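With one protein chain withheld, the remaining protein chains of the complex are depicted in position.
Should a chain be cited, it is by its letter among A, B, C and D, assigned in written order, with residues numbered from 1 in that chain.
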Amino acid sequence: MALLEVDGLDAFYGRIRALEGVSLRVAQGEIVALIGANGAGKTTTLRAISGLMRAAKGHIVFDGHDIGRLGPAEIVRRGIGHSPEGRRVFARMTVRENLELGAFTRTSGAEFAEDFERVLAIFPRLRERLTQKSGTLSGGEQQMLAMARALMSRPRLLMLDEPSLGLSPILVQTIFRVIREINERGTTVLLIEQNARQALGIATRGYVLEVGKIAFEDTAANLMASEAVRAAYLGGGAA
Amino acid sequence: MALLALDNVTKAFGGLVAVKELTFELDAGGIAAMIGPNGAGKSTVFNLITGIYAPSSGSIDFDGRSLRGLRTNRIAARGIARTFQNIRLFAFMSALDNVMTGRHARMGASMFDSLLHTPRQRAEERRVRERARELLKFVDLERAGASYARNLPYGSQRRLEIARALASDPKLLLLDEPAAGMNPREKDELIALIGRIRDSGVTVFLIEHDMNLVMNVSERVTVLDHGEKIAEGSPDAVRRDERVIEAYLGRADGAA
Amino acid sequence: MDVFFQQIVNGLSLGGIYALIALGYTMVYGIIELINFAHGDVYTLGTFFSLAILTGLGVSGEMHGLPLVGVVLVTLIAAMLLCGLTGVLIERLAYRRLRNAPRLAPLITAIGMSFILENVMQLWHGPSPISFPEVIPNPAWALGGVEVSAKQIAVIGLAIVMMAALQLFIYKTKMGKAMRATAQDRDAAQLMGIDINTTIAVTFLIGSALAGAAGFVSGVYYGTTWFFNGFEAGLKAFTAAVLGGIGNVAGAMLGGFLIGLIEAIATQYIPGGAQWTNVVVFSVLVLVLIFRPSGLLGESLPEKV
Amino acid sequence: MTRRHAALGFLGLALVVYPFVDRNNSHVDFLANAGAFILLALGLNIVVGFAGLLDLGYAAFFAIGSYSYAMLASQQFGIHVPFWLMLLIAPVVAALFGLLLGAPTLRLRGDYLAIVTLGFGEIVPQTFLNLSQYTNGPNGISSLDQPSLFGHAFGFSATPYYYVLLGLIALGILAARNLQNSRLGRAWMAIREDELAARHMGINTTATKLAAFALGASFSGLAGVVYAAKLDLVSPDEFGFNVSVLVLSMLVLGGMGNIWGVIVGSFVLSFINSFLLPQSTSLAHAAGFVNVDFTNYRFMLYGVILVTMMLFRPEGLIPSRQRAAEFHEAILDPALAAQEQSEYEGVAR
Partner (left out) sequence: MQTIAATSRLAALAALVGLVGCSGTTTTTTSQSSSGSASAVAGATVIKIGIDMPVSGADASTGIPTRNGAVQAIEEADRKGAPAGFTFVAYDLDDAVQGVHDPAQGAQNTRAFVSDDAVLAMIGPFNSSVARAEIPITNDAGLAQISASATNPGLTKGPDAASLRTSHPDVNSFFRVCTTDDRQGAAGAQFARKLGLKKAFIVDDNETYGKGLADVFDAQFRSLGGTVLGHEHLTKGQTDYKALLTKANALGPDVIFYGGTTATGGGLLRKQMRDAGMAATAYLGGDGISDAEFETVAGDAANGVYYTVAAPETSKLPSAAGFVAAYKKRWSTDVGPYSANAYAAANIEIAAIEKAIVAGGAKTPARADVLKNVAATNGFPSPIGPIGFDKNGDTTNPILTVYKIANGKGVFVDQINLKS
């Protein structure tokens, strides 16, 4: 059984339909990429999964339990970490405090210390910045912090929303390397990316969203080879 | 002479440089596009042109005059109209009122005209309403005039935003991702609409993600990545540019 | 010069009460960006509760020694608790539903809550000023020509202790961090597993409890109150919060003391100053909002892109 | 259209003949007082209802209008500007003060603006009180010039004032409707909906908000003149925060943004205030409950109105279509709203 199963999700902003019958599944240990143009509904899908917005229709089942009616705090507790679009680090708090907040649902001090070390091992740059206000970090560092923070809840599923957004190519490489590393250490990943090639490069499978609907679904390799995907991004290629 | 000229424009937010030493010119007439991945700084360029941000350095000239120090409303009055990436209609005003509001800068009614409904004011209102109806028709929304903007379907909202922008008789129309969230049929209609706008003599400058649309409508494309111009030229040339492909799909070796 | 220093003492002790009230304003504003208009009335309610508790304990005069400590602690804590619960109740009933409504809505509701609380207090003790027993002996000491009374020291001291405790709470405890996180980015806070309803409720609890403490102190210090007392005190405390930088705990404290000082100094040095204090204070409010809306200690964040 | 005009015509006629039908002067007096509040509410509606700016110190302009009349049409300085001329001057004076307050503050965010206006509302009457060499301080200024029309003095009958107010309200309604359906009215709505987009339409947002402030203040100034003349007295304690809140409650009850709603709201509240509560108190006293005084709890009533309306029917009893939609549908995705808010605040200067 899949770790996460989303079935027939509809979501609205006011009267505007943002998602229409979105279904996807993420199996334990996978990296699944969700790609698509701006406004296609990728972020909305993640927000619905983590409980930040309520879907009008459909089911979200995580680890065998329907989480569609739960609040975001409870969903985090159940094991879904979400690093939101635009990083959303707590700018007026230090890096350390941000990480502590990431472990908000955890109670064991020992586990915290362990995770803290583990996360800092993945992102050594953050160690140098522990006492700095996170608002003063560079964009790349903030992205690392956002991911590290999400990892601090020791999630079984980590959802990453545009982790490479606005980063320099060299940093993008780092971020993707880290995502793979996180996955290899046992965390399942659901990844939104506009950098499709990169995303599909590390993903097991992928979904292409178009105007609120899943347009394609396939293995990453197939999608990468697909003219349709290429067309969706660069246009004209198929014409 | 160029209609719009950015000369060595840089915009930094704190330490983050969103737009870096950008120089380009836009000639009157025709359709130009600016593309680039998310976060490349495209919207910032629009915000610089429309006076929401002041450039950290460099200068922006429009129609032969500098825009330096002008507030957004003054720039709009100069003849630059825009739409927004995340539609910013006046949600609880009727479609017709939205378009009529778009005419604000070209209207002369003073506070006292408004208060007293002078004959001059009434004549102007009539003219503007007439013009607004024409514009609604122009964007195929002639039957939507009485609806609240927010009750229109998404695609219609996009077109309404364009009609509202056109109401000020702009010389330059900036479209920020006009096709975002549109289905293929709506996109086709949009392409036709943009063509009609160009034909009516308004210069169109658009930001777009949908390459298909960009390649179909624009005569000239500027590519931005990390705030810098990385390519410029005809759609075909740009599409073949290695740096552009890399910026968009990511580096091939990254996938390996 | 003695007069000047005496006025400083006067201003600080008056400011201590403003500061305690301002803390609640600043916390609530920090977390849900609402000017909790009813907060000043929760402060007055604190005096009312304290009076009820003292009456219940059968205290009507000066106490000494251990009984004094006991009575003061019991009353203070009970008043804080009752006010805190009132604050939570107000949030639950009147504000929570409107958390995502247009901004005017909760503000108008808050004004309404303020009027309701005032009238509840009017129903309770009638419209006339009510007196508060002299619980604490009030010796005074002359420090080089400056008279300082025990109550003044108590007011200033309590304000500082409360602020320090609050600072500790906000920066050192998990709930405190949750409050700060929620204040900065509600969504991101939820993604950390923070239950924002609880967090906001706790913010109201603490802010209102501090107002309750201020209410108790004011009862002891002035020996009187009336149902409408909170309106003006609340407004001045809000001014203090704005002056210090709204959302900033240390700022609220600083602002409170400054407003107290401004009042005292204005009274002393403006001819006929007593009648101009409100004009001076509210002018300060207007000027601060116009020229430095972020206040003295307000952080100006790096601009969001 | 014709039915609507007929209804309006009927209402107008009924109001014109009312004093002839009901000879009880205290009823006419009540209606005249209610009229002054309707005028106030129409003005505040421009600021709050149309432009969406919460003004908590609106009574200050009422005070300014009243004191203008008291100082320029009484023995106070021996200046005797005719009442009818004051009806032109006082609104202008009030509007100027509106500009004075608005110019530096209108760039503030909504809730800060509310507090600044509240502060202003506290300062103005206090200043009138303190400057006793010009205003007689707490005594106020009494025995103001009595208006007269064609040589007939108004005297202490409420009836002439009733007609003056009826006329002013009719003009006020007309003016408010004109404004609503005009370039300026659309600009207000646009600013309320989306200030940033409004700027892109070429709307000078500061000037437009100032216009709302000044126009709203002028209504208040106008009401002040009539109220002062009718009362024959101004004193500084008539213009406190409670007056500002009373008028706001009228708007909230009736329906912000809707002219008829606002009129009904202010009428209902005036009615409750000046009629229902005192009468019920008399009844209670007669029934032996001598210590009951319902008028004491009128502010409880305002509070309950403000809270329950905002929670359950924020658009008011007779809502404007637009406001109703805003309150009920605008609860978009909160995160999106917050994001837009911060985005906007990030760019607004």
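Basically, contacts are C-beta pairs under 8 Å (C-beta built on N, C-alpha and C of every residue); 3 or more make two chains touch, one makes a residue touch a chain.
This one's a predicted model, so the numbers in the text were calculated from it and none came from an experiment.
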Check: Which shown chains does the chain we cannot see touch?
Finding: C, D
Next item on the list: Out of D:7, D:149 or D:171, point to the residue that touches the absent chain in the complete complex.
Entry: D:7
Note to self: Among D:45, D:68, D:105 or D:130, which one touches the chain that has been omitted from the display?
What the structure shows: D:130
Notebook entry, point to check: From the list C:26, C:50 or C:122, which touches the chain that is not on show?
Noted result: C:122
Margin query: For subunit C, which positions touch the chain that isn't shown here?
Written below: 2-3, 6-7, 10-11, 13-14, 122, 126-129, 131, 134, 138, 140, 147, 149, 151-152, 218, 222-229, 231-232, 263-265, 267-268, 272-278
Notebook entry, point to check: In the whole complex, what residues of subunit D lie against the chain that is missing from view?
Noted result: 3-4, 7-8, 10-11, 14-15, 18, 22, 24-27, 29-31, 33, 75, 126, 129-130, 132, 137-140, 142-143, 146, 155-156, 158, 231-233, 235, 237-238, 242, 258, 260-261, 263-264, 267-268, 271, 274-276, 278-279, 281-283, 285-288, 293, 295-296, 298-299, 318, 321
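Note that in this section only the chains that are shown with their structure count from here on.
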Next item on the list: Compute the shortest path length in steps from subunit A to subunit C over the network of touching chains.
Entry: 1
Next item on the list: Would you mind listing the residues of subunit C that make contact with two or more other chains?
Entry: 187, 302-303, 305
Check: subunit A: which residues touch two or more other chains?
Finding: 14-15, 52
Item checked: Touching residues on subunit C, where the partner in the complex is subunit D -> 33-35, 94, 97-109, 111-120, 122-123, 127, 186-187, 231, 235, 238-239, 242, 272, 275-276, 278-279, 282-283, 285-286, 289-290, 293, 303-305
Checklist line | Residue ranges of subunit A touching subunit C (in the complex, touch as defined) | finding: 50-52, 71-73, 76-77, 81-82, 84, 88-93, 97, 100-102, 104-105, 135-136, 149-150, 153
Next item on the list: Show which residues of subunit B lie in contact with subunit A when the two form their complex.
Entry: 15-16, 37-39, 85, 150-151, 154, 157, 177, 180-183, 209-216, 226, 235, 239, 245, 248-252, 254-256
